[in-house]
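Accompanying notes for the structure given below.
With one protein chain removed, the remaining protein chains of the complex are shown where they sit.
Should a chain be cited, it is by its letter among A and B, assigned in written order, with residues numbered from 1 in that chain.
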Amino acid sequence: MIEQSPALILIPPFLVAILVALVGFRYQKVCFPLTVLSLAGSVVACVVTLMRVIEGGTIRYFIAGWAPPFGIEFRIDGLNALVAVTVSSVGLLAAIYSKNRVPAENPDKVSQYYTLFLLLITGLLGMVITGDAFNLYVMLEVAALTSYALIAMGPKRATLAAYKYVIMGTIGASFYLLGVGYLYIKTGSLNMFDIHEVLKANDLFGSPAVLVAFIMITVGVWIKMAFFPLHAWLPNSYAYAPTTSSAILGPLVTKVMIYVMIRLTLTVFGVEYTFIQLEWSNIVVWMSVLAILAGSISALAQTDLRKMLAFLIIAEVGYMVGGVWLADETGMIGAIYHIIADAFMTLCVFLFAGILFAKTGKRDLSAMDGQFKKMPLTLVGFLVGAFSLIGIPPTAGFFSKWYLIQGGINSGHYEYVIALLISSLINAVLFFRMIEIAYFGVKPAEGHDHNHSSDHDSGRSEASASMLIPLLITAAILLLIGIFNKDLVAIITDFVSPFNIASGAR
Amino acid sequence: MELFEAISTKINYWVYIVIMMIGLFAMISKNNLIKKLIGMSIFQTAIILFYVSIGVKEGATIPILYHDQVHAAHGDHGEADTSHGEHGAVESHEADIHINPDDFTNPLVHVLMLTAIVVGVSTLGVGLAITQKLHREFGSIEEHEILEIIKSGK
Partner (left out) sequence: MSPTNITSIIPVLACLASLLAVLPIVLLRSKPNFREGATFVAGFLKFGLVLSMLPTILDGTTISYTLWEIVPNLTIGFRVDGLGMLFALVASSLWIVTSLYSIGYMRGLKEHSQTRFYSFFAVSLSATIGVAFAANLFTLYLFYEMLSLATYPLVTHHQDKEARTGGRTYLTHLLTTSIGFVLPALIFVFVKTGSSMEFAGSGFLKGYIGETEALILLLLFTFGFAKSGLMPFHSWLPGAMVAPTPVSALLHAVAVVKVGVFCILRVYSGVFGLEFLKELDLGTIITWIAAFTIIVSSLIALSQDNLKRRLAFSTIGQLSYIILGMALLTPMGATGSMMHIAMHAFGKITLFFCAGAIFEATGKKKISQMVGIGKRMPITMIAFFIGSLSIVGIPLAGGFWSKFYLLYGTVQEGQYAMLAVLLTSSLLNAAYFFPIVFKAFFCKPEESQFEAKVEEAHPAAVAALSLTALVTVVFFFYPEPFYSLAEAAASQFISF
């Protein structure tokens, strides 16, 4: 059983997705428990796999026993084990949150919704654990097709956003597919590790075809991760989708694509080629600086809460792309750590946005009016997420910034450091604006009134348990992975250090 | 002359790029949502064409072995190169049978494209479904009309 753990990551959500599709529309009530159960199973399998990786190193799992490079291989090391745990647990938390929201927002499509939801998680997990470049494309499309549909289940504007996403997403995935094609021409292999071996053995790095492949794949992945200026599809999609959809897509889709980028640069093309031979580092870091600033500043201009968060995602993508391309070991560690941290903090704020929308029906910031009095516990959960996005210790966001800035200074990219700091400050403005509204109300009293209602709580109404619990768990996770970041970083370092990414200024 | 050579020897790549660009053009410049989807489909088909074309070899045939072919191969190509090249494994039922991979087109890319076609069809399906939903909600499938409706508020 334990040996099969990599396959068991995918099997529960996949099979249950089919089951939900078959049974769900007759017995709508079973959809939610089945979804949660299957995702819990997936989380367990991920954690078991992670434990095995920590103990015994990389796990290679051949699907149906076909040996690579012909068969499809799941190859799980420290990096994707961690990301898989993140993906499955974010999925589980979002699923718990969805309990009341899905029937409320899509009353006649509950079973369809959960089917897509599970397939999305399957696709994302598949992307994370597969070791095969073409298999990755298939999983990418599974995740993409389901997310188009999940977004389109929203109100009017979501449909248009989903349409744009279909177009952009297809272009991105097609570019990726083309790149893989060129790699296949040169190497005759689709297994990522095998491709790297062949490239190295035959010294194919100088080949223009490999360069074309690299450009195609990188651009494709950038489109899918909404790297500025290829981000146009993202804000409206996430802002208008059903709240559960944005709670699952926001944290995961971009982060998994960053994982794919790291996997391709480190494993397929190799550090030597990507960072030294190509000499792209400087340009890409500058692009990420632009992405960070553009994302943050656009977020500042938004009045719609979820749209603001969507722009923050674009800024965060800049953090991670920059962190990877600093070509510095600490920067890479920071970027990988940020994948995990950012998944949870984005989940945290999107869950909160969902709760707020559920409670007030308003999309803009005025929904925060006086919420400190009405739902203090919910606000505490939100505060942790907001502090993490700002980067206040001891939340996870502080430590990811710590490593990223350290990487920036190490490699001498001060522009990146400054961009990170500016973005932190803008985040501070954004979130304290919300906190102020929640604390003071939209229009605070002119003078101060001594006869305020004293300590007893008036009109308190927390979010329902199914929404509150995942929010608080996420907040707790943010604090935990912040305080115990050293253990997490130890795993990441074990993964990154064999690649010998240069440390220090060049 | 060089240019001509560059085009003629790699005609398949040029063709796929031209088709792809036609698709991309449609996706970007057309106002009608269905036309955009058609462009998308062309775009994806171009890639499929590219993949299929890279599996082709001159004078090669489909990779299916008949019983007598196996024996013929045994006679003709006794010393054929058996190193695992880039064109897949050498099928052998008996230890001393060798088959020249150059005689067969590469089947793997075609198999891959079966998957890609399925993906393409599903994408098109989802795209059409979304267009239908748009039509139901906005009463139009022209992008600028929809944008106007949104701008005018509800």
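Heads up, the rule we're going with is that contacts are C-beta pairs under 8 Å (C-beta built on N, C-alpha and C of every residue); 3 or more make two chains touch, one makes a residue touch a chain.
Computed from a predicted model, the values in this text were never measured in an experiment.
Considering the complete complex, the chain that is not shown touches A. Across A:Gly295, A:Gly391 or A:Pro470, the single residue that touches the chain missing here is A:Gly391. By the touch definition given at the top, chain A reaches the unshown chain through residues 387, 390-394, 399, 402, 405-406, 409-410, 417, 421, 424-425, 428-429, 432, 436, 439-441, 444-456, 483, 485-486, 489-490, 493.
The rule we apply is simple: only the chains that are shown with their structure count from here on.
Chain A contributes residues 70, 134, 137-138, 141, 144-145, 148-149, 152, 156-157, 159-160, 162-163, 166-167, 170-171, 174, 177-178, 181, 184-185, 187-190 to its touches with chain B in the complex. Of all the residues in chain B, the ones that touch chain A in their complex are 24, 27, 33, 36, 40, 43-44, 47, 50-51, 54, 85-89, 109, 112, 115-116, 119, 122-123, 126-127, 129-131, 133-134, 137-138, 146, 150.
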